[in-house]
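All protein chains but one are shown at their positions in the complex.
Letters A, B and C mark the chains as written, and numbering starts fresh at 1 in each.
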Amino acid sequence: MEKNLNIGIVGTGAIGRTHIERINRKLQGAKVTACADANLDFCRSVAEKYGLKVYENGEDMIADDKINAVIVTTLDAFHEEYVLAAIKAGKFVFCEKPLAPEAQACRRIAEAEIAARRQLVQVGFMRRYDPGYRQLKALIESGEYGSPLMLHCAHRNPDAPGFTTDMPVENSMIHEIDVLRWLIGENYISAEVVFPKTTKYAQGALKDPQIMYLTTESGIRIDVESFVNCRYGYDIKCEVVCEEGSLNLPEPANAMVRSKASRMTPICRDWSERFIEAYNVEFQEWINSCRAGVVNGPSAWDGYLGQVAAKAASKARDTQTRIAIKTEPTPDFYKK
Amino acid sequence: MEKNLNIGIVGTGAIGRTHIERINRKLQGAKVTACADANLDFCRSVAEKYGLKVYENGEDMIADDKINAVIVTTLDAFHEEYVLAAIKAGKFVFCEKPLAPEAQACRRIAEAEIAARRQLVQVGFMRRYDPGYRQLKALIESGEYGSPLMLHCAHRNPDAPGFTTDMPVENSMIHEIDVLRWLIGENYISAEVVFPKTTKYAQGALKDPQIMYLTTESGIRIDVESFVNCRYGYDIKCEVVCEEGSLNLPEPANAMVRSKASRMTPICRDWSERFIEAYNVEFQEWINSCRAGVVNGPSAWDGYLGQVAAKAASKARDTQTRIAIKTEPTPDFYKK
Amino acid sequence: MEKNLNIGIVGTGAIGRTHIERINRKLQGAKVTACADANLDFCRSVAEKYGLKVYENGEDMIADDKINAVIVTTLDAFHEEYVLAAIKAGKFVFCEKPLAPEAQACRRIAEAEIAARRQLVQVGFMRRYDPGYRQLKALIESGEYGSPLMLHCAHRNPDAPGFTTDMPVENSMIHEIDVLRWLIGENYISAEVVFPKTTKYAQGALKDPQIMYLTTESGIRIDVESFVNCRYGYDIKCEVVCEEGSLNLPEPANAMVRSKASRMTPICRDWSERFIEAYNVEFQEWINSCRAGVVNGPSAWDGYLGQVAAKAASKARDTQTRIAIKTEPTPDFYKK
Partner (left out) sequence: MEKNLNIGIVGTGAIGRTHIERINRKLQGAKVTACADANLDFCRSVAEKYGLKVYENGEDMIADDKINAVIVTTLDAFHEEYVLAAIKAGKFVFCEKPLAPEAQACRRIAEAEIAARRQLVQVGFMRRYDPGYRQLKALIESGEYGSPLMLHCAHRNPDAPGFTTDMPVENSMIHEIDVLRWLIGENYISAEVVFPKTTKYAQGALKDPQIMYLTTESGIRIDVESFVNCRYGYDIKCEVVCEEGSLNLPEPANAMVRSKASRMTPICRDWSERFIEAYNVEFQEWINSCRAGVVNGPSAWDGYLGQVAAKAASKARDTQTRIAIKTEPTPDFYKK
């Protein structure tokens, strides 16, 4: 069997470090062996902790023949340059969402991939790997319940220090934007964002909660509630209402306690608890597909379409109107 | 203790007959002793079955001194005349929803009540008496969970023979229009109605499902999904998302069976199963309040505001725009 | 329609008063119009509160022609004399459980009924009227799940001031003894009682919890956990494990709240909350059956068999051995 994939990671912040630990201590077939970060001193301390080789800059690491694959977990604004560098170097690259903040930057990445004639880019939309969402997709695809007509979703955090009104769509609901499109297999054609009454726990000028409406090519209507200061926990809801039944995302399996005149089941307190399994599956499948020479997960085109929809939703939020989402036809390169 | 309230019922169709049975066989303090119906022969057969006295027309019955209180269960278009007749005769009157199809007709009824200086009219919005909705109201009013910010509701029927696109708002979601306003204690200021993808089971030109959005004075945003051909059962959902928690309408208490690799709990097959308890409580409390000389339930003003909102939602549906709902200040007469 | 049944109640303690209120304020077809109680002064105060006629002793009230039916809610030791008096007077009599503390006293009552050639006695085993238990019975009788093989039950109170070790079987689990036999349609052939570790909250010498095992004619094995100081609430559990599925008694329908990192649904705090509906149905059906001249509910024979089983279980508890339960064949008089 082949040797481990040697992975270099650029961006050693919190998310990057969880991926290093995940890959090096839990998964098979790969090791993160090198790192780079804008903050060299910090990068050195991380390298020392995990036994990695430090590169003074990401491009050098990406270009090094010893590195087989790349993980990009820098600040969003720098995703594009490192992903392009990986494409140029012919290396598989996993880029945390968003592929790039601007839709055009995502498009440039897709164009670079197409020009290079090799699909190399996967975007970190981990919910596609969550066992619960996978069950929903299987139920939809079974055809047993007819067509989806409406989706009712919610994405709630207990609190969100530092969040501003522009952040829920692109930082939080971007996950729904990708996974719901994947669930129903259709593109969006419009977005709206409305502001319900704001919670007293919203800091400063933050409008929270927010509700985003998306409609699809065949008329499916999706509502996604984002509530980042819900106080009570980290909670993800998804109901797919079909012609013959309603399909519901399961809650995590926690022990139920009868105590104090209640039956109580814990809810996650923090986002990091909820999708551990999804991240593990996501990275193991990415490693496996790199070793098989393919990309099976969310592509650069998915990343591009995600940003197109997110930008439309942001514009809808800022103008308080419905914004049309024009989706280019999927290039043959990305058709499965 | 006083004698039973003698009730005359005008309109002996299906709904009317369930109320006759309910009052005469189950509840205390009243008996339906007389009936009238546009179809005299049919009315006679009903009278014979239940041992009632037949009146050739509703006005005569309402005016008869032997009748203490009136129930109006005629076709909607005739509610106004009988309710006005009851007010004129100084009799308590329970009118099934809608108080009258047109908002102006409702307003005329309220004006007649105010002119008569006696509150006599109660409208049949039974969900206010459902134990589950009453629990929600108590939870909201406890203040323990902060202000409501959003409500997510659904009203699903397995099928709806004969339903046309204009019916969901005024026939079905009228119940949500009343009970949600009662739950949160605020008036609506706007309505919208959107059409998701239509189910293949919708007959003819019916657009089904439909989603109605309502906003309130303080900015609470409400969504109500109406799906009259959902196929799977009769299902009512209501989630009140507050600043510190989410409150959820309970499902009916049914035995759970583990069988065939599933754990399954039955859902109501028909609307008539779901609100039996609510109707019983509604009528017993109405009877009790008539005997105490007061009206405690949904008033003619509530009926009027319900129709104002329903008409705005219908206009929103027909024009596919948001329609403002202007709510007049509650007359002192109706303030509790 | 016939006049109301005139009911006399002997025993005006707490249980008796709830039945007076239930019948006089909620149900149809009857009124409690008279009362008697060993404590005459107390009886007078109750009579004044509810507008009843006082009788200086129960026998006089029972014999009075104006009284059509009798409710016996005295101390257990006095049930026999009043039930026999009702039989002698040819009056329908509802006797709260136990029919009588001693099995032989129950048998005497059955013999008196048989000798009088009129079935007049109903025993207050209200769980047969609980909607949840009725659903279980319908599921079992559908045959869809095969034969019951095992039942796993629990009867938990938050606390039980004054309870002694002999009380759980005859005061608490007597309800399971009756309803489970009714559910599965078979008699018991043995009883055992074991003592798990005792809770620190058990007062004095009380052994709590206790578990009772019953086996039936066809070998069905039943376990009933009694835990009278469970602390957390009033909780009733019943699982019927059949050849092809497991049937589960539903929990009361309460609003679920997501708050403080939990989803929580309230559990009853007190026994009186849990079976309100059952008591209402029980008494309305008893009133209806009296007016129809029959007894449809738990008979004196059911009361006798219940005490036979309870005494066997008590003996099993005291001797810490398995005790056989010999059930006489049901007299034709009691066969339905």
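FYI, contacts are C-beta pairs under 8 Å (C-beta built on N, C-alpha and C of every residue); 3 or more make two chains touch, one makes a residue touch a chain.
The model shown is predicted, which means the values in this text are computed figures rather than measured ones.
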{"item": "Selected residue (touches chain absent from view) among A:51, A:143, A:185 or A:331", "value": "A:51"}
{"item": "Among A:157, A:172 or A:246, residue touching the chain not depicted", "value": "A:246"}
{"item": "Touch with the omitted chain, as defined above, among C:63, C:150 or C:276", "value": "C:150"}
{"item": "Touch list for subunit A against the chain that is not drawn", "value": "1, 25-28, 51, 131-132, 135-136, 139, 145, 244-260, 265, 284"}
{"item": "Interface with the unshown chain - residue positions in subunit B", "value": "158, 231-233, 235, 251, 258-269"}
{"item": "Sites on subunit C contacted by the missing partner chain, in the whole complex", "value": "146-150, 152, 154, 194-201, 209, 211, 215-216, 218-221, 223, 225, 227, 230-232, 235, 241, 243-246"}
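One rule holds for everything that comes next: only the chains that are shown with their structure count from here on.
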{"item": "Between subunit A and subunit B, centroid-to-centroid distance (C-alpha), Å", "value": "45"}
{"item": "Whole-Å gap between the CA centroids of subunit A and subunit C", "value": "58"}
{"item": "Touching two or more other chains - residues of subunit B", "value": "244-246"}
